[in-house]
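I am attaching a structure below and will ask some questions about it afterwards.
Only a single protein chain was left out; the remaining protein chains are all shown in position.
Coming up: subunit A.
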Amino acid sequence: MKSNYDILIIGGGPAGALAAKTAAEAGNSVCLIEKRSAIGTPVRCAEGIGKELLKEYVRPDPRWISADIESARIIAPNGTAICLDQARAGNEVGYVLDRKVFDRELVWQAAEAGADVIVKTRATEPIMENGAVRGAKVLSVGTPAEIRSEVVIAADGTEAQFARRAGLNTVVPLREMMSCAQYVMTDIDIEPGCTDFYLGNEVAPEGYLWIFPKGDRTANVGIGITGKMSRDGARAKDYLDRFVAKNFPDGKTIEMIVGGVPVCRPLACTVADGLMVAGDAARVVDPITGGGIGNAMYTGRLAAQVASRCIEAGNCSKEALMPYDLEWRASKMGAGIERNYKVKEYFVTLDDAKLNTLAESIASISFSEFSVLALIKELIKRNPKMLLELKALKDTLS
């Protein structure tokens, strides 16, 4: 194992892979380490992503696209459905990916660009010198080693322990951690091109339950509830089991997936001396949808671009790396996260009666755009009182 690189990347998910590929293409020596023994597994994801977003980073390939999504339904507690479809919306919707293959493809592209990839290798703590991160102490298949670098990009997902051990606060408050469970189910009656989102305090308190198709009779059936609502007998798996028993009693579960999705605000600062944080570890997840793949690829790539410039200039201090933090916050992604965070904080306060009223108010509408923003704008148009409760949003929606 080499012990010196320009850039060390912790984590082989979409953020780490895009960072590694971008950094290697810019001519840096790059090492990506992954603590698991394989890239892409175990999956901790519902696997949905918008088409336009995906295409910015990688050319769509049927090898890792499980389903092409043309419509979506949001189902209120009383069964009222808000339908969004591609034909009416006139724009493309999304894909459900096969993350096991997708993640491997991204890391393969990074390796092809010249990055070293080392699996079953866990960063135990940062190497700190004069308050700056200078690499990581690792356990590689149980053997201790040190990997030194000019910059470390922490893309270690929901656990986010690397940045934490370098002094950043990455702890997710219980009320802002979505506790999730999902079954990959087969032999079930679904609409293969339609994603369903079920809302309601009986179905998924402070969260939602999803059905994301992965084939004609196969889908990811999953749920996220807040940590606050999670307790013995009322955990994510309990709610999911109840839904499945009622709706898919004869379905077969071929995989069980669990995971935590942080829906707090992003980290207060995503850089430190010699350190950058990207993807779920930076908490750049959409707080409404819980989607994080696109944001991970965006922040991973941007982190590597800024790191490359700083390495070339010979200054990897916090101040020098700061343009990364400033740029993603000012981006469309950053603005969207801030807006959707406020929307999320409002939505978790709604009881079922209020959810039903809101859903009924927009159930008959043909949407010209397929997004959370379009939904919110329409909700406000039909429910002017809502804007009073959503004062904080006024500026971001105009």
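We take it that a residue touches a chain if its C-beta (ideal position, glycine included) is under 8 Å from a C-beta of that chain, and two chains touch if they have at least 3 such contacts; residues count from 1.
Here is the rule we use: contacts and distances are computed from a predicted model.
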Considering the UniProt annotation of the chain absent from this complex, which name among "Macrolide export ATP-binding/permease protein MacB", "Acetate--CoA ligase [ADP-forming]", "Methanogenesis marker 5 protein" or "4Fe-4S dicluster domain-containing protein" applies?
"4Fe-4S dicluster domain-containing protein"
The one of A:171, A:245, A:330 or A:363 in touch with the missing chain is A:171
Contact partner of the left-out chain, one of A:66, A:80 or A:158
A:158
Can you say which of A:13, A:94, A:213 or A:259 touches the chain missing from this structure?
A:259
For the chain that's not shown, point to the residue among A:179, A:308 or A:340 touching it.
A:179
Residue of A:148, A:217, A:235 or A:377 touching the missing chain in the full complex:
A:235
Residue among A:37, A:78 or A:315 touching the omitted chain
A:37
Identify the residues of subunit A touching the omitted chain, counting contacts across the whole complex.
35-37, 42, 44, 120, 122, 157-161, 164-165, 170-174, 177, 179-181, 227-228, 230-232, 235-237, 256-260, 262
